[in-house]
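Single-structure report; data block below.
Removed: one protein chain of the complex. Kept in place: all other protein chains.
As written, the chain order gives the labels A, B and C, with residue 1 at the start of each chain.
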Amino acid sequence: MVKTDFGPPKYLDMMSDLCKRNYGKWKYHEVLDTGTLVHVAENGEKLYTVRSATPRLIHIDTLRVFCDLADKYCNGFFRFTSRHSIEFLLEDESNIEPLKADLHAMGYSPGGVGNTISNMLHTQGWIHCHTPAIDASGIVKAVMDEVFDYYTEAKLPARLRLSLACCLNMCGAVHCSDVAIVGIHRVPPKVLDEKVAKMCEIPNVVAACPTRAIRPEPAKKSVVINDEKCMYCGNCYTMCPAIPIFDPKNDGAAIFVGGKVSDARHPAMFSKLAVPYIPNEPPKWPTVVKTVRMLIDVYAKDAKQGERYGEWINRIGWERFFKVTGLPFTDKHIDDYIFSVPTFRSTATFKW
Amino acid sequence: MVKTDFGPPKYLDMMSDLCKRNYGKWKYHEVLDTGTLVHVAENGEKLYTVRSATPRLIHIDTLRVFCDLADKYCNGFFRFTSRHSIEFLLEDESNIEPLKADLHAMGYSPGGVGNTISNMLHTQGWIHCHTPAIDASGIVKAVMDEVFDYYTEAKLPARLRLSLACCLNMCGAVHCSDVAIVGIHRVPPKVLDEKVAKMCEIPNVVAACPTRAIRPEPAKKSVVINDEKCMYCGNCYTMCPAIPIFDPKNDGAAIFVGGKVSDARHPAMFSKLAVPYIPNEPPKWPTVVKTVRMLIDVYAKDAKQGERYGEWINRIGWERFFKVTGLPFTDKHIDDYIFSVPTFRSTATFKW
Amino acid sequence: MPELRKTPMLDQLLDGPFPSFVKEIKKGAEKNEACNDLLGQLELSYEEKITHWKHGGIVGVTGYGGGVIGRYSDVPEQFPGLTEFHTMRVNQPAGWFYKTDRLRKLLDIWEKRGSGLTNFHGATGDIILLGTHTDELQNVADDLAHEGWDLGGSGSDLRTPSACVGPGRCEWACIDTLDIVDTLTRRYQNELHRPMWPYKFKIKISGCANDGVAAKARADCSIIGTWKDNIQVNRTEVVNYVNGGFDIIGQVVDKCPTKCISYNPVTKSLSIDDNNCVRCHNCINKMPKALRQGKINGATILIGGHAPILQSAFMSWVVVPFMEMKPPYTEISDLLEKIWEWWDENGKMRERTGELIYRLGMRSFLKATGLPAVPQMVLHPRTNPFFFWDKEEVNQ
Partner (left out) sequence: MPELRKTPMLDQLLDGPFPSFVKEIKKGAEKNEACNDLLGQLELSYEEKITHWKHGGIVGVTGYGGGVIGRYSDVPEQFPGLTEFHTMRVNQPAGWFYKTDRLRKLLDIWEKRGSGLTNFHGATGDIILLGTHTDELQNVADDLAHEGWDLGGSGSDLRTPSACVGPGRCEWACIDTLDIVDTLTRRYQNELHRPMWPYKFKIKISGCANDGVAAKARADCSIIGTWKDNIQVNRTEVVNYVNGGFDIIGQVVDKCPTKCISYNPVTKSLSIDDNNCVRCHNCINKMPKALRQGKINGATILIGGHAPILQSAFMSWVVVPFMEMKPPYTEISDLLEKIWEWWDENGKMRERTGELIYRLGMRSFLKATGLPAVPQMVLHPRTNPFFFWDKEEVNQ
């Protein structure tokens, strides 16, 4: 019998002696450049970190190369970050440049530290999920190629967190990102009556719909969807594979902006809808890419030092945001879900 | 046949020549004292206003005395305000003091102008309504007697709007007042089955309940209330007199604070729950009165010049509000109705 | 006339600096039996801590569906004068201006045909005539009509619109609140007097963002005066304020919500970045002689306000950021009529306009009214991804 329930490897077994020695005894850090940090411990010891974004979808051979580099420069220790960057942990300052050179040689550029765009959070997309409205990795690659200068150079007013989720399930913290791309559907799912009868629990399907758009159709042992009430969340499809919601002609991406999770200065905020829809344009999604670039450029130019994306918009106002970005404001931008009313402007104060 | 639908008297017929002449041509005003304003027109003409709170419930003989005073000092013109104060409109400055003396003699003190408590908005209560949980006029009288100094003396940081509604229907703008008293019930209504069967439309009664606490009881041609789900709004009683909700042992007043309707500085705000319940204590409601006095005194002492009640709390934080007032914070204060979630503190930032 | 009722509890509310409503009822009780009974019933309510009024049966006046609130005592044996004690709502003159001779006529009628008790005014704005018999209702209405006083609203109709004093006595009225309220009231007499909607509808008009009639909080349609151009600064008066010891930094500069005012203490000059001003009115409030609103005036139209029943209180929200308000006020009328039509068609019983918008979405409201979506309508765009697409918007 194989053992079960023994848990993950102990983190201390994965840490260098220097890290263990100074565990919980770090004193301060300094940003050396957009790819390098140094942490100084109470006892004066220093730990250098070289960070690089990764595509997250990594082949084991690439991971082995990372291991080789860690063996060469870091006594065999490295880590990943909460945003899927890799961090090499060096004790010897003189190893920094050689490591960076090796990384560059394999196509990885250090970056993402300080007031930059760090690695772009994302999800499975067409690589592995059954519910996406857009791909994940392809859009991320196209976007990151375009905004790469913001990843390597510290020319933003504050850090900017980009992310992508390929459907409304929003795997990842996409709903609280500075700029987020979300896959959306735009037409109600199709009910395949015969398959529903065979594969699905009608009561569960009916209960799954948040807008009560689904009612049972007992005659067919299936369900009927009231198209007027459906807002294409795909939740019925999650419950019942016989109600596919895909539509290549209509699926695409929405863009949300202004979220954050840190409480620094302003408490964490949700991202808000900026662009309701951009069609899928594989392989390089030029419209999404252009829009994201524009959204970042405008912010980089207009925000004050230290202002995150949402803090900038709070200061100038959403009226102005739509003006300076040139994006159209539509009925889609006005909330009509459960918590809508508190988002309405119950004051005669606003900018023209 | 009597004429109908001819509308109210024309306002211009109710205005003095001076007012008509300067209609829309006022230049500025000055507050002369807490009971007196002067408005200066473009052409230099001046209109003096002497304001006094009224109990609003007024006998025609009192109104006739007002008419006499207006004839004596104002060429027969006066007005009421949106808060049921009376305003005498004088052209001759030398009439101000004699008018004030006459008002004092009849028990009316000028006040309510500038940074004071103006007249207290209120409703019918036990005088004329069929749904009140508390009286209106009696509490208003007791409260205004207690805080009268704030009405005649300008010793508040900003204006303070007091109001009262005798049930959750909240006739008046009670839900956006600096300090508001609201009549509440605390036990579910009783269903008088026989009367329901006779007097009420069951579907309407069922539909009236916002929390779906009511279901039909076809056997009795009546309804049943799920006590767990009832939050005592009284809406079913409004629809059906056979479901009385009164309970002298449990009815009483809640106090809300921090609302405003002007957009000056901070947009209009709803009032928020400060005290969930104080029992009815006629004739002078000492606990309500003491609590309101305390709420005002604390604000008067702690707020900065120019800060309305809600602006003061926004600055110090609700954590501090409950500390400085000594009021207990309870589960009642935490919203659990439709728009609750956005009122929860989704940030680790707060004061101890 | 029998003796005055004994009211030991109420009598405790006779003294004190604030004018006493008990004194007012007693004035009435001396000559009117119903008032005397009201004293008695109120004293009973004070003893028992409960109301003694019953649900009203429907009573009214010929040709009118609203304007009267039926009211019956539940202890008529004890207080026969209150067996029937209905309220009549009388439409006030715009801005609550009165000329004594006109008002005296109304008082005389009420002396003759009612309790003599009134509310000046009701919370909606009407003159409230408090308490008369069913068989006097028509007489009161007829007598009032004779003197030029018409009834207000009640039931599922347009309620008596009201407005702040505006140009009648305020330098800050960006719109002619009194003319607007008067015009709309006259235009919608049928809607006011004959209930025909899912529920009540209220209109309130304030001349500026100070919102002196609390329109945003308690009207389905709130009309708030504002301006489009720049605040007018009188430099001399600024200097006068400062020299007079006014705390211009603390009360004006620091309080500006968009921080768009700057003040130079050396030159004692104040300047406003009007482009970022949201017209909150604070700076003008604080320095009325030095600052004046712009000259291109109009109104912001907000929709949806009402008290907490059923879905929580709503404050009205922006649907038209700027509307010119010139007689004959066609644009606002067009909008109101479109709203009423849509609400009438889609509203459930006792569903206020704001609640219908909540249920069907602004999208549906905008389509019905033909208004364009603009960012001024929201504090921020939606945070959820659950938005709808029309059939015409998607690829078939």
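Quick note on the criterion: contacts are C-beta pairs under 8 Å (C-beta built on N, C-alpha and C of every residue); 3 or more make two chains touch, one makes a residue touch a chain.
All values reported here derive from a predicted model rather than from experimental measurement.
When you scan B:226, B:305 or B:330 for touch with the missing chain, the hit is B:330.
Among B:89, B:273, B:288 or B:303, only B:273 touches the chain left out of the display. When you scan A:171, A:206, A:300 or A:316 for touch with the missing chain, the hit is A:171. Within the complete assembly, residues 308, 312-313, 383-386 of subunit C touch the chain that is not shown. Counting over the whole complex, subunit B has residues 168, 170, 175, 182, 184, 186-187, 210-211, 231-233, 249-250, 254, 256, 258, 270-274, 276-277, 313, 317-319, 321-322, 329-337, 340-352 touching the chain that is not drawn.
Subunit A meets the missing chain through residues 2-11, 13-15, 19, 23-30, 39, 47, 49, 53-64, 67, 70-71, 76-82, 84, 86, 89, 107-109, 121, 123, 125-132, 135, 137-138, 140-142, 144-145, 148, 151, 168-176, 204, 207-208, 210, 233, 235, 241, 246, 248, 251, 259, 261-268, 270, 280, 282-284, 304-306, 337-339.
By our rule, only the chains that are shown with their structure count from here on.
Ranked by separation of Cα centres from subunit C, the top chain is A. Separating the CA-averaged centres of subunit A and subunit C is a span of 48 Å. In this assembly, the C-alpha centroid of subunit B lies 13 Å from the C-alpha centroid of subunit C.
Looking at subunit C, residues 209, 211, 216, 257, 280, 312, 315 sit in touch with two or more other chains.
Counting only residues that touch two or more partner chains, subunit A has 341-342, 346-349.
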